[in-house]
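Since the structure comes first, as structure tokens, the remarks are kept for the end.
Every protein chain of the complex appears in place save one, which is left out.
Chains: A, B and C, in written order; residue numbering restarts at 1 for each.
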Amino acid sequence: MSKQISDEVLLDIHRRMVRIRIFEETAGKLAEDGKIPGALHLYVGEEAVACGVMVHLSNKDWITSTHRGHGHLIAKGGEFDRMFAELFGRSTGYCKGKGGSMHVSNLDLGMLGANGIVGGGPPIAVGAGFSNKFRKTKNVSISFFGDGASNEGAFHEAANMAALYKLPVIFVCENNGYGEYTPQANHQAIVDVADRASGYGMPGVIVDGMDAVAVYEAAGEAIERARNGEGPTLLECKTYRYYDHVGVRGMGMTYRTDEEVEYWKGRDPIDMMEARLAEQGILSKKDAEAIHEEVTKQVQAGVEFAESSPMPTPESLLEDVYA
Amino acid sequence: MSKQISDEVLLDIHRRMVRIRIFEETAGKLAEDGKIPGALHLYVGEEAVACGVMVHLSNKDWITSTHRGHGHLIAKGGEFDRMFAELFGRSTGYCKGKGGSMHVSNLDLGMLGANGIVGGGPPIAVGAGFSNKFRKTKNVSISFFGDGASNEGAFHEAANMAALYKLPVIFVCENNGYGEYTPQANHQAIVDVADRASGYGMPGVIVDGMDAVAVYEAAGEAIERARNGEGPTLLECKTYRYYDHVGVRGMGMTYRTDEEVEYWKGRDPIDMMEARLAEQGILSKKDAEAIHEEVTKQVQAGVEFAESSPMPTPESLLEDVYA
Amino acid sequence: MAEALEKPRTLPYVSAINEAVREVLNEYDNSFVVGEDVAGAGGVYGYYHGLLDEFGPERMYDTPISEEGIIGLGVGAAATGCRPIVDLMFMDFMGECMDEIANQLAKMRYMFGGRATLPVTMLTMGGAGASLAAQHSQSLEAWICHLPGLKVVMPTTPYDAKGLIISAARDDNPVIVCLNKMSLAIQGEVPEGSYSIPLGEANVVRQGSNFTIVALGRMLHEALKAAEQLKEFGIDTEVIDPRTLQPFDTATVVNSVRKTHRLLIVHEAVRFGGFGGEIAAQIQEQAFDYLDAPVGRVGAPFSPVPFSPALEAIYVPSADSIVAEARKLLGL
Partner (left out) sequence: MAEALEKPRTLPYVSAINEAVREVLNEYDNSFVVGEDVAGAGGVYGYYHGLLDEFGPERMYDTPISEEGIIGLGVGAAATGCRPIVDLMFMDFMGECMDEIANQLAKMRYMFGGRATLPVTMLTMGGAGASLAAQHSQSLEAWICHLPGLKVVMPTTPYDAKGLIISAARDDNPVIVCLNKMSLAIQGEVPEGSYSIPLGEANVVRQGSNFTIVALGRMLHEALKAAEQLKEFGIDTEVIDPRTLQPFDTATVVNSVRKTHRLLIVHEAVRFGGFGGEIAAQIQEQAFDYLDAPVGRVGAPFSPVPFSPALEAIYVPSADSIVAEARKLLGL
């Protein structure tokens, strides 16, 4: 399978994952230190999903994200400086400080925003897919959403419309087993969200969301189908978040066991990728460390940029309401 | 199959269907004559669905209905006089004239109302089912809804919750092939709405909605499962409405062919039931005619009651807003 | 506006809507219409009649009954380069898609720091009077006027319907067009071709010297009748149609009140919590010293819309109820 994947792509996926991981770990610490206001939903543990998908896309392919959106933006090419600035509420942020963590976005990168509304993304992704088809581009749109979001009516309506119009949309379910503190078994009577696909007339595919290569391959097929006018796919990635629903606390949470956390950490997407890369002789342990260090520096530079950036001016409050 | 069904039940189903048919034909004429204000959505052609289901229920079993709700109320025991009075907007109507055709209801009969909102019913039926389970009754609730309604987010959320809590709810999809003027193929990429059931973790059953006995049997199983605590079922009944989406005009409609209408009329649920009853020696043609005549008289009496009933008083306008 | 107003003909409101949508589809290649039964059926009230034939299925789309999906499609398509017209059959159905309207459509530009543009035109229809009962007769403009990021217009005549829809579509912001089902047959002069009506400017429909009525939507016609009746009492009524509710043209109303010293606001929506409260609050604030009487409001009483024609007739404000309230205000 993975034989056809070029070294370049594998390294690209790996670097994107590392970028997310270090950004998120750093953001978590900054939040614990009270430096980032509001709610922070960390993506740590789920990096393989964003990166395995995103490496297929250009800036003209659109994505919609969730409340847990930093990873999606980074994988789509987001820069640390402007992201941290946004998280810090500075005027240099991607949204001039008006959006914050739950609304980071960058339309130039094809990223239609994190979204504070669970289920907010799928209908918008359908709109972007509709737009792609209408404008006769070969571009796709991807809707990332959670297992919890799959119970929102908005997901249902979006999925049905995408299938009806055969839109170039991929619904990527990041099934991390929980919606906030509620385990999947307490929010739906099914185990595989992918089972919902046939009810819309689209294929449903399940993939190991900790294995970036598996995600890459499954996403590639779905995206190819979409680009060829064959319509949408529901791609379910089984994954896990290491930290709490919001904020950092990782172990010792009452709604899930430490054993469960440990199990998933044992299948860490970056570790698994690095093992593979080492095994295939593509990236040595040392080279990997160098990448981590390089990225760490970039993240630090991003934080410094944000911290030294000005707060938005009072006048900007009433700007950007209307075009 | 039908051998186990008693003559009584068959006759009961038949009579309910005739009651609906004659009520609806009469209401249609009255609407054409300008005697019934507002919008009238006729159920003619779909009688087997309401009656095959409803004959299983007591007044303590709840149903939610749709904009096309007269048939459901009649099958649940609604009286012509108070129904016509409601359609005429008279104070003697089931809703004192405040609801009209789109909101006819009778809680004493377990009928939680027609509903002007497509998809309005399923969440309410889930509430009634929840209530039955919570109060430890053996009663069920039934949500009737259309193929068009199956695309509303509300249906999705309701179905998921019913399955999750294993509620005694049956989702009866009256698939008449159209949502207003839009054929099913233009509103969803699937042929069988029942295909959606597995996505919630409940059984999906397809039945000939023109065959009251088939509906009776399938509904009976689903209701039995529900009463036994085995959870919800999605029961799709393939059926057809003879008249226009709203109002009467039947043939010569641009969005469907006369051949299609004729095909379904050739499978008329009442004709088929009467043929069966005659064949089985349960009801002769003549006896059937007598029933039609008797019901016609009852319908006429209902109309007279309504026409001679007073309009609501101006004071009543502000009554019933609050308890 | 620079456009020549050509060949006015007498047309019903419903045809003016139709012409407006046709003009928009001609003007913008990236414009299309999505909604329930808008294509094949031409709209349940017929205002898209003929457009499928004229523009083909690539511009006119029937949708599933999925209001959240429909508005969301508009949001996503607009943010990525289209200029969609989305149809919400009845304004009462905003309940199904209020998240997409309030949390996505209205806020996306601001949340993204001004880096998204959402030229969405949403057509929807409100109003009582057709015996359609509580869920198909509401006037819920108060909900959307409270939402920064949206514009809201309410056309009262065929001329306004065409011009305001074209203006809405040309605007780079989301604009919700609140149509009225009882106005569909109203006749009026409508120029051929394309023209626009500036958003945010009220229309002084009738000049008067000692009493002002601000009337929203269909109530304009009742207000004009009431103005005639009030002549009997020596009252010379100025009647203002705001045309746009958001942004609201307060200045025109203030100027009128400075002259007339009395104001009555009329809308079909439930009086309590309706948009009239905002107008009244603004005018008493900005023209306090000019007011010889409190600002009055006529609106629907505090109940859902009743089905029975006997009740609906007294529920919906009319020229008579406007006159009655005016007389109270004027002490006549």
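Just a few scattered comments:
Following the convention adopted for this analysis, a contact is a pair of C-beta atoms (placed from the backbone, for glycine too) under 8 Å apart; a residue touches a chain by one contact, two chains touch by 3 or more.
Just so it is clear, the structure is predicted and the values come from calculations on it, not from any experiment.
Across the complete structure, the visible chains that the omitted chain touches are A, B, C.
Note that of B:G28, B:G52 or B:G97, the residue touching the chain absent from this view is B:G97.
From the options A:G28, A:P123, A:G179 or A:P269, the residue with contact to the unseen chain in the full assembly is A:G179. If you put the hidden chain back, the residue from C:V38, C:L51, C:A79 or C:A133 that touches it is C:A133.
Check B:I36, B:M83 or B:A154 against the missing chain and you find that the one touching it is B:A154.
Although one chain is not displayed, subunit A still touches it through residues 37-39, 89-90, 95, 97-100, 102-103, 115-120, 148-149, 151-154, 179-182, 186-188, 255, 311-312, 314, 316-318, 321. Although one chain is not displayed, subunit C still touches it through residues 92-96, 98-103, 106-107, 110-111, 133-135, 140, 142-143, 145-149, 246, 269-270, 272-282, 284-286, 288, 293-297, 302-304, 306-307. One chain is missing from the display, and on subunit B it is touched by residues 62, 64, 93-99, 103, 105-107, 112-113, 115-117, 120, 122-132, 134-135, 141, 153-154, 157-158, 160-161, 164-165, 319-323.
As a convention for this text, only the chains that are shown with their structure count from here on.
The most central chain, judged by the distance from its Cα centroid to the centroid of all protein Cα atoms shown, is C. Seen from the C-alpha centroid of subunit A, the farthest chain centroid is that of B.
Centre-to-centre spacing of subunit A and subunit C amounts to 40 Å, using the average Cα coordinate of each chain.
Shared interface positions of subunit A, i.e. residues touching 2 or more other chains, are given as 153-154, 156-157, 160, 164. The set of subunit C residues that touch two or more partner chains comprises 63-64, 66-69.
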